[in-house]
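Selected chains from the complex are presented in situ; the others are not included.
Naming follows writing order (A and B), and every chain is counted from residue 1.
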Amino acid sequence: MRVLAVGAHPDDVEILCGGTLAKYAARGDQVTIMVATNGNVGSPTHTKEEIAAIRRSEAEKSAAIIGADLIWLGFDDEFLFHERETRMAFINAIRQANPDVMFVHGASDYHPDHRISGEIASDCRIPVTVRLIETEYPHMDKVPHVFIMDNIGSIGFEPEAYVDITDTFETKCQMLRCHESQDTWLQHLYGMEYVEFMAKASSLRGMAIGVKYAEAFRSLPMYPVSGGPHLLP
Amino acid sequence: MRVLAVGAHPDDVEILCGGTLAKYAARGDQVTIMVATNGNVGSPTHTKEEIAAIRRSEAEKSAAIIGADLIWLGFDDEFLFHERETRMAFINAIRQANPDVMFVHGASDYHPDHRISGEIASDCRIPVTVRLIETEYPHMDKVPHVFIMDNIGSIGFEPEAYVDITDTFETKCQMLRCHESQDTWLQHLYGMEYVEFMAKASSLRGMAIGVKYAEAFRSLPMYPVSGGPHLLP
């Protein structure tokens, strides 16, 4: 199976579905991580260019841990909009990954880049299959199934299905720690230690299903339904 | 795996998850159909006693088709209430079936007996495991996972997961046809031919996932989450 996780910023995918991706990878599925923005405002000290370069490098290290491909779209952090240019870039990138299932941010998540990247990615699930929409990569054969990832802070998200990530939790932590530039930044911005933050949320979702750590998902409830929760690892 | 489907009236389970039950049965799972009421008002001509007897016999024939056990609670049709007596009867019956997964009516379905039987059954998922609640059958070892069945008329129900029942649709029709007393009754009450009615709904849900016939379900979104959509056949 081919799996694509679409994050707004470097580190989002790690926080919200890193354990699930590690499970897919561990069983031999092909995983791609796509990052919509370049994270170029996420630093209390660096310039935009510096921090963007640092974050790309961090994202590559993180992806490498599970042998995932990385697609870096490079849009400006905090300024993702749903327009023709971003739609085309997403269509092309999704075709490059050619996924059976796709993980995206949900419509009630906390950050506009999250919501908008999730909306663009979901809205591309049909166009990626259309021959007359021409991009660098060829059109796909079928509509990928879309899973919506949990919200940051676990607020306003009602899970449909859970993945027990107890066995890949350590890998998830390793992936997240690759984003070391964000440790001081998130301390600065929200006063939180980011691995601990992630661990709390994974732990709470685990509690719901009686395991140590879990991640929670919903399916996009729209026609045509091209898959379902059985596609989770 | 052990599977229990809880219907308010004889024929409800056939309409809403008959194809899924047939799939479970076909792969060797143990299936029980539990009917909360005796259907004793469902006739334009018979007495209550006559129609109740007829319907029990019809339910037995239907269950036999897939080798399912039948539990007949026998409460008065149209007068199911959520009270100690019904709660205890459900606890006992669920323990008798001892299911891993349980199918129940949802809270927005059209008929009070549906909504109330679904509420009672869901509310029993924890008590069935409690030693000090004593009934004829012994307490269960674990909380069964609860799937909520589609609404009659497919109104106000947002599916989370679908089961392709194309291969068991004919069996589902056979099961439903066992309830032949209802054919004239539903013609009388709603002006509908009941197999055709069921086929339309199954066909619409099938359309959503690109198959000929399907059934649609949700999981009960409550702690503790004791299973998930991977338990569907």
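Throughout what follows, contacts are C-beta pairs under 8 Å (C-beta built on N, C-alpha and C of every residue); 3 or more make two chains touch, one makes a residue touch a chain.
Note that this is a predicted model, so its numbers are computed, not measured.
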- Whole-complex count of the repeated chain (2 shown) stands at 6
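The rule is simple: only the chains that are shown with their structure count from here on.
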- Item | Rigid-body rotation angle, subunit B and subunit A, from Cα fit (steps of 5°) | 180
- Item | subunit A and subunit B, separation of their C-alpha mean positions in angstrom | 38
- Spell out the part of subunit B that touches subunit A in their complex, as residue ranges. 158-162, 208-210, 218-219, 221, 223-226, 228-230, 232
